[in-house]
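Here the complex is missing one protein chain, while the rest keep their positions.
By written order: A, B, C and D. Residues from 1 in each chain.
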Amino acid sequence: MGKDLLLLTLISLPLIGAAINGILGKRMPKLIVGSLATMMVFVSFLIGLTLFTGLDKTTIVHLFQVAKFEDFTLDANFQLDSLSIWMTLIITGIGSLIHLFSMGYMSHDEGYHKFFTYLNLFIFSMLLLVLGSNYFVLFFGWEGVGICSYLLIGFHYNDAEKGLANSLAARKAFIMNRIGDAGLLFALFMMLNHFHTLEFVEIGKMVTASPELYTGIAGAITLCLFLAATGKSAQIPLFTWLPDAMAGPTPVSALIHAATMVTAGIYLTVRSNFLFELAPTTKDIILVIGIATTVVAAFIAMRQNDIKKVLAYSTVSQLGLMFVALGMGAYTVALFHVTTHAFFKALLFLGSGSVIHAMSDEQDIRKMGGLSKLTPITHITFLIGTLAIAGFPFLSGFFSKDEILAHAWMSSPIVYGILMIAVTMTAIYMFRLYFLVFHGSFRGGEKLKSHVHESGLSMTIPLMVLAVLSVFGGILNLPGIVFHDAGHWMSHFLESTTYGLNQIEPEHMDGNQSIILMCIASAVALSVMTWAYITYVKKQAVAKEDADMNAWEKLSSNKLYIDEIYQTIFVQPILWLSTTLASQFEQRVLNNGIFRLTSAIEASGNYTRKWQSGFLSSYLFWMVMGIIGFISYYIIKSTFWN
Amino acid sequence: MEQLNNIGASLDFYIFVSIALFSIGAIGVLTRKNMIVLLMCIELMLNAVNLLLVTFSTFFGNGEAQIFVFFIIVVAAAEATIGLSILIMAYRNSKSIDIEMFHKLNG
Amino acid sequence: MDALIIIFITGLIGLFVGMLKNSRLTLAVISVGLIAGFLSMYYMNDYQSIFQSYQGLQFSRTQHMFALLAIGLTFVSVLLGYTYFKEDEEHTSDYYGLMLFSLTGALCLIGFSNLFMFFLGLEILSIPIYVLVGIQKGNSLSSEASVKYFFTGSFATAIMLFGIALVYGSTGSFEMNEIQMALDMGMSHSPMLNIGVLMMMAAFLFKVGAVPFHFWGPDVYQGSSNAVMAYMASVVKLAALFAFVHFFNFTFHSVTPFVAGLILFAIVVSLFLGYLSALKQTSFRRMMAYSSIANTGFALFAVLNQQYGEASLWIFMIGYACSTIALVTINMIVEKETDNIANWKGIGYSNPLIGITLVISLLSLSGIPPFTGFFGKYLLLSSAFTNYLPVVILAIIASLVGAYLYLRLMVLALSKEGEGNKLKMNLTQIIVLILCLGGILGGWLVLLI
Amino acid sequence: MELIFLPLILGIIAFFVPTKWVRPFGLLASISILAVSIVHLINFNTSDYVMLFNPAEIFPLGLTFKMGYDGLALVMVLLTNAVISIILLANWNREISSNARFTGLTFLMQFALIGLFTSLDGILFYTFWELALIPIFLILYWFGKQDNNRALFKFFLYTLLGSLMMLLSFIALGYFAPNYSYFQLVQANFVGKEVAAALIMGGILFAFAVKIPLFPFHTWQAPTYTNAPMAGTMLLSALMLKMALYGMIKWMIPIGFEGLVYLKWPVITLGGIGIVYGAIIAMKQKDLKTLFAYASISHLGLIAAGIMLFTVSAIEASMIQIINHSIVAVALFLCAGIIEDRLNTRNIDDLGGIAKVAPHFGFWFAVMTFISVSVPFTAGFIGEFVLIKELFTAHWVIGITAASTLVFGAVYMLRAYQGSMFGPSKVTVFADLKWNEYLVFALLTLAAIGFGLYPQIIIDFIKPSIQFTQELMSGDLTLTK
Partner (left out) sequence: MSLQMISVILGSLTIASALMVILSKHPIRSVIYLVITFFFISAMYILMNAQFLAIVNMIVYAGAIMVLFLFVLMLLNLNKEMEPETNRMGIISALVAGGTLFLVLITALRDSFQYGKGYTMVKVPEAGLVENLGKLLFSKYLVPFEISSILFIAAMVGAVLLAKREKQIID
């Protein structure tokens, strides 16, 4: 099998899985449905591995031409290079684990086959997104994942209590993503107008050949691209959909809203790095937005009581962190964090899924506690995930975060300082979450307690695999200072797609400095861990009820009122406009205006009729007047116009 | 001979008389309510036309206009006949020959 | 000439056949006579007439067409009237006779080439109509209509005669071509001639029923019977309009530009007044009368069009007349005690032939292609387009009001509520409907010949 | 020949078919018409101009009676025939399809539409334009709500006003060309008379604007749709409106491009306003049909604005979008019709939870919703993509305005979907889809995805026609037909 065919097989397998499950799934046993879907993704992963090992240079696979317009063509082309294969591995790898997990998690659900259909579709779209060789195919994937996300968030629309909320959350996610999509579209238009192609490679060539020609337009394009990225990757100002998106089943949150889809924005930015490099202003904007997002999200996460909401805000915060890296031009670093984040965030979500599963769909951490004994595997894996995200030394998150912090230190101590605050907050809310869930006493009542049980194998195996990955993920990109030979393997691997533009390399950093930064980070993580242990285990502090909160806690637990602000600023005015236009302009001006006109015309018939009085003398009178008028016309005209 | 052939007044006088008769007829048609009088006024108007035509006939020394007058008289007679029979019929229906009484059809 | 004699004699024979009180026989005689008249008119140039042809009555190609149309429309009117006339057996033949006499007048009015024939034609056309309008003797509305028509008509005749006298006074001739010659030689600025022309125009506007001489129209149409109304709206209007157009396009063509302003005024006011007043009517015939005023407004565009005026008028009139006759026939079928439009409710839905005829007639009247009404309007408007664009636009707006009017009638007649209301139709009525349908659908094909 | 007259003949026959047989007759007849047009398609070479009627002589009034099709027209003919088959299929289980009058009128309308698309003579075009109005009017009147007179009058008079303006323009065109043959009209020379050309085209455009409908001329649409029967709405929305867009591409631009420079931006502006206006109003509508009507204003505003750019890509994209809109219109109004059939209401407030009781319907409605918001993989995406791109290239403001449809479209469509399908379970009994409805949905989805993945098939057909226009506009073209 040639590479082309392998690549196409890789992409189409999930689609085939989706098709089979979609059409026949209802009549097939659940086991077959689930394993078919999982196998499809897993085989894709294996193919991806094959391609990964055999990767030498950028390969472009031409499938067919979608349409040829006057000055541009739209092609369905796919591109195989280090970046795309890397993303493919993450997607299919994590994806197959989560498929596996879902087989257990969703086993009691009615829409079992539907769920797997959607999941497979999602994987397909995601593969389109990362494997497309041009922005057009990317956009297909981009929107495709949006649709799948919509379908999966609203998966439990039938739920008696939360059905409405679920579907509303789905809608919100889709619409917010659409705003970002519009940005992507504009970027595409501008590219079409200036480059007359959407192929990454060709645009890259043009831009690198004569960067000075494109500096102006690159700014505009990258701004639009970044707008798209904020939509998909939940950055300020378009981040509010992601926490709501946790309404979906937990595997969905893990796969889509933590590990893969939300990183599409990062992928897009990395993919377009040749443009971003020409637009320093955009990069600054990205930096600022990234910092703001990471801090705000971390702040909000501190007082959330829904286990998944905490993780969701944590995801937003981590994504912000990745954008900070992007804003500094550290593309591979961002991708490194994407990778490690995929491991531990998927792990955390799946862990929380396991907890929720065990708790019979209870998500409020105030009702949990002391689960460490009841669900040991979940407990251990969750702990690993927590440690990884909090930056416990030598776990995966530690390395990736550290790279970002190092870059931040390089660029400006202020940035570093702010990021440190965010990192601290991350540790705080994560340990709070961990201790409240797994330690202390069970707060959910006896009845619930009797139901609590460890999840089945299909759920724990992914947890264990991911835990291993979370622990050892850092190996992929060890800091060069410390591990000279093994260091920065991933960065080097990805170099071919980042065009070797002027990236800041942490190599330039003083070795001691680097180690000091690492130490600071470790110290923070450890001290927060200790503090949290004291607070939540020793003192048995519980999450407060709303009434007892002080001002900042209220702010945090109410998500800084951002939803309400958006509602007031954007949603209400548009809806008001809609009603007003419909009732005032449409109804009064256009509709009634016309009816007034017609009724005026009809009424005027009554006036004209009055002339016809019925009296003969009047008729004769008017005839005489007519003749007089005629002759007067003659007199006047012949006197004055001749 | 010249003197003998002078028919009296100039052309414009006859035109004046004719216009006057015509207008008087029109005023009659407009003012009077009695249908028979109305009919008579219309006859008056037709006679004004006759006078005018005869005048022109004399002026042009051409007999055709007099033939035309002849036809007008014919038509006037026919119209008078029809008019009077309509009048009788209308009178039978409404017991009146006041034209003001006929205004059921309006609007 | 032959056709005229044949028709006159048929009328006379009809009067005598009427004594037998056999309405079918009368109809047969009249029909045969009309067909014979039609054929002799059709083959006019192909055979040697036994009568000496007369200078004052000559049929050019267009006049020939108009004459044929007039005979044809009379035939349709006769058929249409059959159902109504036969109930009044005493007078069946009188109706037919008068109608045929009137037709001879119409033919004179179409074929005239001197003012004698014109004047006589006009009178022969009108006088039987005065009678026909009032022939429902017990009906006070009918006699009122007759009175009104007669007095306004006589008054208009007087005006017309005064105009003729003045025209004669300034040109010295009653021959059309001599008048035209005199005008061309510089007479057209003479005040006397102009006043004469204006007074004749006033009388013409009266005959065709245009503002401000339209007042008789609604009252007379409403007061008369369906058959007579159909005849008036078709043949009388056709002949009068033709004479009008003929006068102003040939004889008075050098004056026409001068009076164009007045004609345009008449057009615009007729259009709007006609359609607007029609909107609120409840009597069908009255509504059609107002609609006829408006349609006259359209037809008057022909007066301003020297080149194609008569041809356009022909097409327009065939569309208008066929539609009107078809609608009047339908009205006759549905009429109960009064000709209230409410009677029309739902008849089109339950009676397919009526429905189709009605829809097509109304659409043709609204000026929607590919019906003859559209082509008529199109021809008239397109020729007026360059010179009188504002008026054309006004006419278009007015025709929108008209479309609304016709649409309402259509909607009423097609309403599903009257379902099951099957109506009885005579053979003659069916024939009339089909003939009209043919005229509306195919009349414009004449253009292609 | 048979392409044009088959519907007419079948339409007339349909009036006399006994009620029992009307349904199969209608479907079979429509399929046979479709088959005939497919035969034409197979024999068609994209660069051809196939003349169906080509009399050499010129009749009075400048009538030429030329009829024929190029790729553009053939695509429209196929669209018409296919959509009518689909509509009849969609109505299979409804009472209306067993009504001889409805079937007959539908075929008459098809006749008028095919005639319109294949006419190559100005007067013929106008004739068919008007003719199409009559069957739809009767369908709306007889099969719509009984109290719909006001809306109907508005619809009829509005369109008639437009038509009359068009008539005026055609009359005026007669002064610029020797006859009304399309090939003569396109060569009408307006050099030095651009204002006259603009006025003439303005008249024609007015007719089109009413039918499309462009922003201030749209008031007839919502009430008409609301009162119309499902089939009538489909015919109106999926076919009638396309007449105007086709007219813009085939007639207006080639004939009067000299004057259109004056109209270009006004129309694009109106289109832009329509996009936003329709979308914003659609957001709060409660009646599904009204909502879709306003959505339609939004969609068609985009197409109209795109056509007025006169660029090849924009016009090609418009054609794709025209086809897509037909699909969407049939789909959405079918959804609304299904809901109305089962529940006798279309008010979103009264709906909710249908997806729970009728999951299949819920699924297909969702698919249709996504098709209508132009997600990738559907024809709408390519069309919208290129249209917005071209608008954006012309001016960034209009580009951004047009792009708002992406977001707003998602807002109102998802709101409609969510409001009726999800949420509180107000609806407890809802018969799921019938076989014909399945089939219709499946066919529409297939078409949408097919054209979405390979729109080139449409472009290949219409490209010669559009290039013809372009060459005409650049001024180096001589015609012989």
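Here is the rule we go by: a residue touches a chain if its C-beta (ideal position, glycine included) is under 8 Å from a C-beta of that chain, and two chains touch if they have at least 3 such contacts.
Here the structure is a predicted model, which means the values were calculated and not measured.
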{"item": "Chain not shown, its touching partners among those shown", "value": "A, B, C"}
{"item": "Interface with the unshown chain - residue positions in subunit B", "value": "5-17, 19-28, 30-34, 36-37, 39-41, 43-44, 47, 50-51, 54-55, 57-59, 61-64, 66-67, 69-71, 73-82, 84-89, 91-93, 97-98, 100"}
{"item": "On subunit A, residues whose C-beta touches the chain left out of the figure", "value": "617, 621, 624-625, 627-628, 631-632, 634-635"}
{"item": "Missing-chain contacts mapped onto subunit C", "value": "4, 8, 12, 15, 54, 56-57, 91, 94, 97-98, 101-102, 104-105, 108, 116-117, 120, 123-124, 127-128, 130-131, 134-135, 137-138, 146, 166, 169-170, 190-192, 194-195"}
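The rule is short, and it goes like this: only the chains that are shown with their structure count from here on.
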{"item": "Between B-C and A-C, the pair with more C-beta contacts", "value": "B-C"}
{"item": "Between subunit C and subunit A, distance of the C-alpha-averaged centres to the nearest whole Å", "value": "78"}
{"item": "Subunit B-subunit C separation of Cα centroids, rounded to whole Å", "value": "27"}
{"item": "In subunit D, residues with contacts to at least two other chains", "value": "153, 157"}
{"item": "Multi-chain contact residues (two or more partners), subunit B", "value": "29, 99, 102-107"}
{"item": "Partner subunit A, residues of subunit B touching it in the complex", "value": "26, 29-30, 33, 99-100, 102-107"}
{"item": "Subunit A contact footprint on subunit C (complex, rising order)", "value": "147-148, 151-152, 155-156, 159, 189, 191, 194-195, 198-199, 201-202, 205-206, 212-213, 215-216, 218-219, 258, 261-262, 272-273, 276-281, 401, 404"}
{"item": "Subunit A to subunit C touching residues, read off their complex", "value": "598, 601-602, 604-606, 608-609, 611-612, 614, 616, 618-620, 622-623, 625-627, 629-631, 633-634, 637-638, 642"}
